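Shown here: the complex without one of its protein chains, the others still in place.
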Amino acid sequence: MMFVITSEPILIEEVTNKVVRPEAGAVVNFIGTVREFTKGKRTLSLQYEAYPAMAEKQLEKIGAEIKEKWPEAVTAITHRTGKLAISDIAVVIAVSTPHRKDAYLANEYAIERIKQIVPIWKKEHWEDGEEWIGDQLEKTVYPTGKPEEMNSL
Amino acid sequence: MMFVITSEPILIEEVTNKVVRPEAGAVVNFIGTVREFTKGKRTLSLQYEAYPAMAEKQLEKIGAEIKEKWPEAVTAITHRTGKLAISDIAVVIAVSTPHRKDAYLANEYAIERIKQIVPIWKKEHWEDGEEWIGDQLEKTVYPTGKPEEMNSL
Amino acid sequence: MINVQCFAHIREQIGKDQLILDETKITVKDLMDKLSALYSIQTESIMVAVNEEYAEPGDIVNEGDTVALIPPVSGG
Partner (left out) sequence: MINVQCFAHIREQIGKDQLILDETKITVKDLMDKLSALYSIQTESIMVAVNEEYAEPGDIVNEGDTVALIPPVSGG
């Protein structure tokens, strides 16, 4: 299970171990944690909701895209759902490659793509209210009905 | 202790936890593991030797350089010494930042600098011999007696 | 019948996480127009998935398909 949506806390070591292998000399992890302040506004907690079956498929798609761009890369991604406190881990992306440059690039590609195509939503809880992000603050319009392909990094 | 030379196995979670904080929304880890094949040659094991007191000072220096370039970044680095088997972790670099782009850049800067200025040496053990890397295979001459400053990434 | 799953602010706006539409064959666009009229939701920023894959406005939704309304995502 390289691409997982879970409501349990994520263990960095566990996600990393899925991609460690004799051919790889480098693993790059991205760990997304809940940040307390965004544009000066204090977040109390976050809630993540997913469409789990489709989200796992989309994560797999990202893994396949990485394989095409960086054939020697192996990717594992786990994203958490439910209520998260400040500094809790929301997502861990682990990419292993024989040489490190590719691991950084492929990892960064993965997080960009997650933010574009994976059906997961974040609700911010502030002292004075709450809001689904991607709703009003960062409104996006998709003229084609689908997210755009990302330009290559 | 953000910058550590140790002969014990490195725990990724432990190094990461040193940089997780409410202001940070992103942690990027670099994990260097022992690769089995380099240019077609099979490695059986590696041995790392360090000048520990100076190596920790140089790691701290890298942390300070990162602070100067990316003032919001917090860095922790642990490097292992002694005999390592294939896939064992030699080094973990964790960098946290409020926004992810800087975490990737600062992390990559750290590993480049480790390979330039930190007094740690790797001896490769193959089926037919052994050699200190940096000795003959990748001979480097320092005309100034010091490692060059690195060009900015 | 076509099952429509709702997420995030769309789920809260509609007040249900699932809708059952009495349709047998309809384009994504026509389906969205119906939902827009029925629930006064803004559809221009909503993506549609059919059977867990993103769909185009002209794609056909058949009886038994699972449709999902996907507001702009914000994972990561």
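In order of appearance the chains are A, B and C, and numbering begins at 1 in each one.
Simple rule for what comes next: contacts are C-beta pairs under 8 Å (C-beta built on N, C-alpha and C of every residue); 3 or more make two chains touch, one makes a residue touch a chain.
As the structure is a prediction and not an experimental result, all values here were calculated from the model.
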**Prompt:** Where does the absent chain touch, in terms of which shown chains it meets?
**Reply:** B
**Prompt:** Just one of B:Leu44, B:Ala85 or B:Ile133 touches the chain that is missing; which is it?
**Reply:** B:Ile133
**Complete:** Among B:Ile12, B:Ala50 or B:Ala103, contact with the omitted chain is made only by B:Ala50
**Request:** Please give every residue of subunit B in contact with the chain that is not shown.
**Result:** 32, 48-51, 53-55, 57, 79, 90-91, 111, 114-123, 132-135, 138-142, 144-147
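Assume only the chains that are shown with their structure count from here on.
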**Message:** Quick check: how many Å separate the C-alpha centres of subunit A and subunit B?
**Reply:** 25
**Fill in**
Among subunit A residues, those touching two or more other chains are 32, 111
